[in-house]
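Here's the structure we're looking at; comments come further down.
For this depiction, one protein chain was excluded, whereas all remaining protein chains were kept in their positions.
Chain lettering (A and B) follows the sequence in which the chains are written, and residue indices restart at 1 in each chain.
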């Protein structure tokens, strides 16, 4: 029988109201804190069920479609794992093998792939101002197709990373923080340093830092965002973070020094990204296929990056954090100095010290995606979860 | 409980005899009208079961293999959806990643992938005289492998589009017409215009128009095939259409004007294709990898196409149809003037008026493929369908 801990999770989950049925999950801040708590609790329930060897299969048949417009390992396998765990068949839309190049429109494709589809996961993070819009365009087409009776039920979109947010990452990060510190309320007053870090590559999306400041400011944390001058994020997300921090009893600051952010931090999240204005320029150049312009921009950016090679998370900087023992986080893969590059985001000794914790951090993602799928497809999730726990079906038949 | 409408479908389905068990489905005209009716009724039953939230899963385990030798969105996802709905695991044979380039023969590959396989779906529509032959070569190998005891049961091939027919498309089209007009008998005496239309591309397969005239002439319809001089179809299929029309009490004509075909039509299906003799020449050039020859042929064809840019389905031509309200059909994606190209098969206003109906048309394909798989793999389909309806298993467990 599932353990008592699972029964407690179920009871807690049932105390939350959610309104996600047949809807999309695109930005964490569009959802009330109660829903975020429900997602975390459900993900923990699924994780423990899997740990104890029980299946949380929810569907007899149906499709979960993934659309990856950028490379992925963690998120790809998290989505595949979640689909399998829920009993859905995975189908990947490879735009190279489809007729999309044939002049098919987004609204048409959205309907054509959806006749027996429950969930569509989309990663589209390369172009500023585009990824999230694309997801909403797909969503509008699904709503229209359902209203017109083309689709029997409206499939739900899960944002697997866009230009604005990376909700399955930030929710997995939050689930890990909740576990590590012993509860969401333990996060109040904790300082998290979300800081830029040096990388020898360029053009990394802004969605991870934006996702972190857009989520962690809602739980009473003191969020310190640090980056070299000129490496700012989308202004609207920064404003939102400020507003949310005020409301939650936490704080939000922007500083231009890694050391300032690390000072007395409980958690550090050093991660490279491209400056907002560079991503804007790059998006324009990519649209016009301006290869010379792109080369010039890359050269300029790498030269600029190189001015900030000291933005590396090393032991000396870690020593500034609370008792020298802040929790190091990363969405992985990290650029590790001397391992994956000559000079990178983090020194080899710091990364090795926290390597296993970053794996734990990542381990929540398949269960977060499972939870998002479940809440989007099950009309009475509390009752259904209870039924799943009570049936106590083994993973191995 | 499934609705009374479903019970009526089951009763109707059980009144038809079928002989598809462990056989292939390659050309609609190889199958008696009774089997076509059984397929339509079964597809409708599955569609309604899905609409009402019931699973029609038929297998505990097993493979459905797809082999796409040309790009596909609709058919690819329809096949994936059907496989999932029946409980089969989808495995795509990507010829690039296999050892086929290594000199493996078709008959060998056919057996090697089939040890636990139920269904093999094949799209091979690029080369005239080859696609359908390839499917028969695979089929012969499966028959041989089964006779020799290599395969425990002979898997069934479903033609997902060849050089001659596109049966899952034409059957989905017929299912939509049956639904739209209220029954197969309502189609008797209706005029359908299957006409060529202008497209800025070249080399589109002939299988859609051939599939339409090869199927619709069997149900008492008046089929008008229209194309500019020189854009004829495979002569044998045209002869077959004439013969079938006579037998079914309908009619078949070939005209060289879109307007003549549209006159008083109840249904119009304007769609570009490459001329038969061009496809023949192209197939030869492709075989010899004659790049210069291919370029010259493309140039010549596009120039020739350009003489027929007025073959566009616009509002003025639609006004010629019965009460100006013929049902517009297309297998999608359509070349829409001003949307997906400068000048194409259909004007933007006509397409927009009929956009949702074309989506309904497409929505039948996953259920048609489900029906073909079911009939090919289940020995007593009437009894099994009855059992599936009676068990009333929810899609969501």
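Just so it is clear, contacts are C-beta pairs under 8 Å (C-beta built on N, C-alpha and C of every residue); 3 or more make two chains touch, one makes a residue touch a chain.
Only a predicted model underlies this, so the values are computations on that prediction, with no experimental measurement involved.
K.L.:
Which residue, A:5, A:106, A:316 or A:395, contacts the hidden chain when the whole complex is considered?
P.N.:
A:395
K.L.:
Which is it among B:6, B:113, B:184 or B:233 that touches the chain not included here?
P.N.:
Only one listed residue reaches the unshown chain, and that is B:113.
K.L.:
Given the contact definition stated above, which residue among A:38, A:85 or A:372 touches the chain not shown here?
P.N.:
Of the listed residues, the one touching the omitted chain is A:85.
K.L.:
Tell me, which residues in chain B touch the chain that this view leaves out?
P.N.:
57-63, 65, 87-89, 91, 93, 97-105, 108-109, 111-113, 115-117, 145, 148-152, 377-378, 384
K.L.:
On chain A, where is the contact patch with the chain that was removed from view?
P.N.:
Those residues of chain A that touch the unshown chain are 50-51, 55, 57, 68, 71-74, 76-78, 80-81, 83-87, 89-90, 332-333, 335-336, 339-341, 356, 359-360, 362-363, 365-366, 393-397.
Just so we're on the same page, only the chains that are shown with their structure count from here on.
K.L.:
On C-alpha atoms alone, could you tell me the rotation angle mapping chain A onto chain B? Nearest 5 degrees is fine.
P.N.:
Between chain A and chain B the superposing rotation measures out at 120 degrees.
K.L.:
Just curious, how far off is chain B from chain A if you go by their C-alpha centres, in Å?
P.N.:
Here the centre of chain B sits 40 Å away from the centre of chain A.
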